[in-house]
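Input: one structure, supplied below.
All protein chains but one are shown at their positions in the complex.
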Amino acid sequence: MTTAAGERSRPDAKTTSLGKAHFQALLDLLWSKAYRVIGPTVSQGAIIYDEIRAVDDLPRGWTDEQSGGKYRLQRRDDDAWFGFVVGPHSWKRYLFPPKLTVAQANRTPDGWQMVDVPDDEPAYAFIGVRACELAAIAVQDRTFINGQYVDPVYRRRRERALIVAVNCTQAASTCFCTSMNTGPRCQSGFDLALTELPDRFTVEVGSVRGAEIMAQLPTTVASPKHLKQAEAARQQAVDQISKHLDTTDIRDLLLGNLEHARWSEVATRCLSCTNCTMVCPTCFCSSVTEVSDLNGDHVDRVRQWDSCFNWDFSYMNGAVVRDQIRSRYRQWLTHKLASWIDQFDVSGCVGCGRCITWCPVGIDLTEEVAAIRETPS
Amino acid sequence: MSAATSCAIADNPWLAQSVKIAGVTREIPGVATYHLQFSDAALHAHYGFQPGQFNMLYLPGVGEIAISLSAGADRNGTWDHTIREAGNVTRTLAELGIGGALGLRGPYGSCWPLDEHAGADVVVVAGGIGLAPLRPALYAMMQQPRKFGRCTLLYGARTPDALLYTREYQQWSASGVDVQTTVDRSADGWRGNVGVAQLLVDRLQPLVAGNTLLLLCGPEVMMRYTVRSALGRGLRKDQIWVSLERNMQCAVGLCGHCQLGPAFVCKDGPIFRYDRIEPFLDVEAL
Partner (left out) sequence: MDARAIAQLLGKLPFSAPLPQAVVDRLAASATIRSYPADTVLFREGMHNDQLMIIAAGHVALDMRVAARHEVRILSLGPGDMLAWSALLGGGWMTTSATAVQDTQVVAVSADAALALCEANPDFGYHLMRQVALALANRLVATRLQLLDSFADAQPAVARGPD
């Protein structure tokens, strides 16, 4: 991680407690500090990430029921605000937006003038970041900030973003963060990490910036009782995780089985719809298209999320390299779980389970890996 | 050739520099060399690249393509790119003509490993347009003849009139390069070799396998079999370097398109030591 984004020294602040009655004050404080506050909210039958101005915007009393190819909101029997897991959105849509003009070109009598497009998005405050999502952000940091070349928009947004994590207190059937060592407990990479109790949050401070925020709010030292309740709530998430991905030697397992029969088998089910890559919090592929005005004198270079499942993604010299779904699924899975390790020294998978939930035919990558592991070539 | 100076990589990797077409050399039907000049004179003077590296050439509103440099400014005073008309961008470029304006960003990617192989005999094997990214390597060797041992060019093309840069062969030979050409399809009056370039590797004499560096660029199938021939002649896999091609959009490893196994062809390549990319090169549709 870069210094600005990463080295958030962790003061020895004790875990504090913030009453739910004061949460609105937190939101107001962040807005007043010119943050654009983004958090979970219910929209179109799902919990997505959008602007949060009031506590009422949060998905109070809602939870999500997830399994392969299935996502449903359900009413909870309590009024929890963060009593859900993760939805189709991830924070990458703000740090690495789905559509962005990255440069412009204007025709002048003297040739083309290439113009930078400065990013003017206000600093974000992310509310409700899960442990697997903290891991996903750290994975994307490696792609966009820590390499030889940097994505300047990502870096700017990332460095300025304030992260208020909220620990999971439950898990979906699709969750496997424990296999990927990314959760469910938020360990690092946050400014504040909250655990929700019926009437309050316990708050861990992860950075000076986080401490400064908390200093302006009416917090108390968390009592042993509340700490115990918070621990139990977090443990509930651990206990509910049922899915497992065996990552032993997974890089060599997958790259050593590029001709495994399972790739053809999964290709009969996979629709190559790109859903898994769109909901994945680490997938970073994009394409740039030229959008010009009618006389062609002004051109926007518009970057959009792309997917290795799109047929023409590997187009070259009049032909498509990965012409079949078999090779496209193989590319996605081997990149995510194997070659990502060569490239970025980390797995591209954080175990959030979104690709399983949002696959219209319920393909489960943990099952695909297990099938290859069962009969390696 | 000056040390690689990446002039065009600003904070924003998508920002190209303005260049103009100072001249066009028609090479063969459908292939021309574009002599490019930066609009900014200081940039033009300070730009530099290593043989084998490529630029992204950008036609606003049309698109952008990855093209290897085929000569540096020390040859013609311009930064040269030899391009075959194939798609929208290359066809539009062909219509621009002298004075035409476009964008350029680069140089990108890895280079031919000449500096690390001083003293070696160098065998350059090229197929078709694949000679373009190898020409700067030939120039570099001709400029420093004492630095390398024997230098051989084995060049295959489809037909005699598809051979690139024929006007220069005489000078290359005079500069100590053993130029051997071959064609897949002969034509009336052609007295040269007929057959694929691998056959020239098979019969290359003399060949000191232990002290030979092989640089290879051409269609992937040609490269696979040329490597086979070279291994048959006793070369090790780590003596062979290949230049690969994939869909490239960002050229800086951020867009994901050019991946081949763990490699980003744009920034880890396009030139790879064969033994490092072999496990992935032979897998169909990877």
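Every chain is named by a letter (A and B) in the order it is written, and numbering of its residues begins at 1.
Definition applied: a residue touches a chain if its C-beta (ideal position, glycine included) is under 8 Å from a C-beta of that chain, and two chains touch if they have at least 3 such contacts.
Bear in mind that the values here come from a model prediction, so they are computed numbers and not experimental data.
**Q** In the full complex, which of B:16, B:124, B:196 or B:258 touches the chain missing from this view?
**A** Answering carefully, the residue with contact to the hidden chain is B:196.
**Q** Pick out which of B:23, B:87, B:113 or B:149 touches the chain that's been left out of the picture.
**A** Of the candidates B:23, B:87, B:113 or B:149, B:87 is in touch with the missing chain.
**Q** Using the document's definition of touch, tell me which of B:69, B:104, B:140 or B:222 contacts the absent chain.
**A** B:222
**Q** Considering the entire assembly, which residues of chain B contact the chain that has been omitted?
**A** 30, 84, 86-87, 127-128, 156-158, 162, 182, 184, 186, 190-196, 198-199, 202-203, 205, 218-219, 221-222, 225
One rule holds in what follows: only the chains that are shown with their structure count from here on.
**Q** Can you give the whole-Å distance between the Cα centres of chain A and chain B?
**A** Taking the mean C-alpha position of each chain, the two centres sit 40 Å apart.
**Q** Could you pull out which chain B residues touch chain A in their complex?
**A** 9-20, 39, 58, 60-64, 86-87, 101-103, 245-247, 249-250, 252-257, 259, 261-262, 264, 267, 279, 283-286
**Q** Show me the residue ranges of chain A that touch chain B in the complex, using the header's touch definition.
**A** By the definition above, chain A touches chain B via 102-103, 105, 107, 110-114, 116-117, 143-144, 147-152, 255, 258-259, 284-288, 290, 292, 296, 299, 301, 303, 306, 308, 313-318, 321-324, 326-327, 330-331, 334-335, 338-339, 342-343.
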